[in-house]
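A single protein chain has been omitted from the complex, and every remaining protein chain is retained in its original position.
A and B label the chains in the order they appear, each numbered from 1.
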Amino acid sequence: MRLAREDVEKVSLLARLRLSEEELTLMTEQMSQIVSYIDLLGEVDTSDVEPMAHAIEQVNIFAEDEPHESLPREAALANAPKRDEECFRVPAVLGE
Amino acid sequence: MSDSPPYEVIIGLEVHTQLATRTKLFCRCSTQYGASPNTQTCPVCLGLPGSLPVMNRKAHQLALKTACALNLEIPNFTKWDRKNYYYPDLPKGYQVSQYDLPMSQDGFLEISDPKGRFKPKKVGITRAHLEEDAGKSMHDEAAGKADSRIDLNRTGTPLLEIVSEPDMRSSLEAKAYLTELRLILVYLGVSDCNMQEGSLRVDANVNLHMMVDGKKIATPIVEIKNMNSFRAVERALEYEAKRQYEVWQETGKTIGDMPKQTRGWDDQAQITRGQREKEESSDYRYFPEPDLAPVVVQPEEIERVKSELGELPQQIRERLEAAYTIPAYDADVIVNQAQSTVTYFETLAQSAGDGKLASNWVQQDVLRILKDRQIEIEQFPISAERLTGLLKAIQGKEIDTTRAKDVFTAMLDSDQTAEQIMAEMGIEKVDDSALENLCRELLEANPKIVEDLKNGVQKAVGALIGQAKKKNPNIDPGELRAKCMELVKGM
Partner (left out) sequence: MSLIESTATRLLEQLQSGEVTAVELATTFLDRIQAHDAQVGAFLKVTRDSALAKAEDVDRRRKAGEKLGRLAGLPVAVKDLLCTKGEVTTCASRMLENFVPPYDATVIRKLNDADAVILGKTNMDEFAMGGSTENSALGKTRNPWNLEMVPGGSSGGAAACVAADMVPLSIGTDTGGSIRQPAAFCGISGMKPTYGRVSRFGLVAFASSLDQIGPMARSAEDMALLLEAISGHDPQDSTSANEPVPSFTQSVGKPLEKLRIGLVREHFGEGLDTEVNAAVREAVKIFERKGASVVDISLPHSKYAIATYYIIAPSEASSNLARFDGVHYGHRCDEKAVLEQLSEERAVLEAAGDERAIKQMDSALVRMYRQSRAEGFGPEVKRRIMLGTYTLSAGYYDAYYLKALKVRRLIRQDFDDAFKEVDLIVGPTTPTPAFPAGEKSDDPLSMYLGDLYTVGANLAGITGVSIPCGMSLRGLPIGLQMQAPPLEEERLLRAAYMFQQETDWHLRRPDLA
């Protein structure tokens, strides 16, 4: 299937990627090519087939409700691109 | 109401309740409220690359308990899904939640109003599912363009989202639903439901149904957020119903004309305000969470949970009414407090042997003090056993109600028994001969009153009560009145 440039642009917003006009052109081209290839699956009869989301089919994996030690705040914030004494900082989220 | 509005309000509620676990849903960081920002995090809840979630067993158990109490069906198989969206308080870029196979569905909650303002009804519950909470974004509204600050302590806290059917028809019903739901959650020990601390949050979906020219129409559905108390929910719903009616009158727009909107409740201004939304924001791209194993629940486990549920609030109300012959209203007031209030009441009623008397004292006196002092019944200074002593004195006519209240007040700040305090205050039953002597004395000193009484002016005896109390404060006014009448008759 061919993808429209506008569709790819929309996906880039969903994916929070900023693509230049050039990148958008190339991406539309390459995605169209790949999507045409994966359309191959359309020919497989999958009626009555259960989806397989895990490669290991086990259930009920629990941990007990016992607190462990948390990271010191300094370690939690150590990799932050922008921070203050206590918190991570980002451009205002108001109105988001 | 004389002129009821020309529409019907349709309300559905989404409640997020924080489960009472010690640790988070997918890591073992503490969920203790009030810690300093970013001190309760680890690689898992920080969403650090490479970290993996492991599910909290207790959270699942609490969710099962709730599902049973809300008459929800619990499917054998349930799984986890990722809900993908970007927000700075969501460090992984997705929330682990449950999408198409929630852990419970199709239940109901019965609501009623002891004052009879609406008919008892079953509110349908669509589903209850587990999910993780996000962190906290803090922003200085005045500064506007300034940074937001992110605290991830709350990230990963276990939530149970309980979604009702749009079955409520008034803010009163909505409040009753919330009140009963909260009560159940608290009775079950599933959540502390503290709205101030965010462990109970409510969003409402509301619109109006109207008959116009013989055709049923509906206004567009609005989701209301940011309601921080049940009172706010009530007011927001009332406001929103009126607003939607006005908008409909102006624009004529109905449900098909626009998508669901989100509005926030502004508690200061007492209005709802539209919130900005982006077209793409609703594409959450849910898919099965590959890092977590599904959960399978056997029927025997559900049976076990059900058998261990204990009495639910409505069952207790019905039992109190029957066992202690108290009115439905009384049972409602007592049960709506807390399990410990019920226990207090039952101890008192049983040892005093009079349910109504116990109910009156609990409702009027005990609860008033709890409210004044802002304490819980566990901190109430008079134990049920001590209060029983006072009730027994009232039943034995050793003390009248007015003086009993004085004794009650004195007991609040002392460890003494009612008997001891009564003795200190010189309260004792006046024996019959003392009463007769006093009456004779009073009647002799007041010939005018005797005259009136003889002429059938019965209220004249009232003047004697004050005088009698001065001579002996233990005099029971009722007994005094009867004795005087008896003596006058024989004169």
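As a convention for this text, contacts are C-beta pairs under 8 Å (C-beta built on N, C-alpha and C of every residue); 3 or more make two chains touch, one makes a residue touch a chain.
The model shown is predicted, which means the values in this text are computed figures rather than measured ones.
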Touching residues (missing chain, whole complex) on chain B: 43, 46-55, 82, 84, 86, 88, 91-94, 150, 152, 283, 285, 287-288, 290-293
What is the set of chain A residues that contact the non-displayed chain in the whole complex? 3, 7-8, 11-19, 23, 27, 30-31, 33-35, 37-42, 44, 46, 49-56, 58, 61, 63, 71, 75-76, 78-82, 88, 90-93, 95-96
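By definition in this document, only the chains that are shown with their structure count from here on.
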For the chain A and chain B complex, residues of the former touching the latter: 10, 13-14, 16, 51, 53-54, 58-68, 70-73, 76-77, 82, 84, 86-96
Give every residue of chain B touching chain A within the complex, in rising order. 21-23, 27-30, 36-43, 46, 54-60, 79, 86-88, 137-139, 141, 143-152, 276, 280, 283, 285, 287-288, 290, 292-296
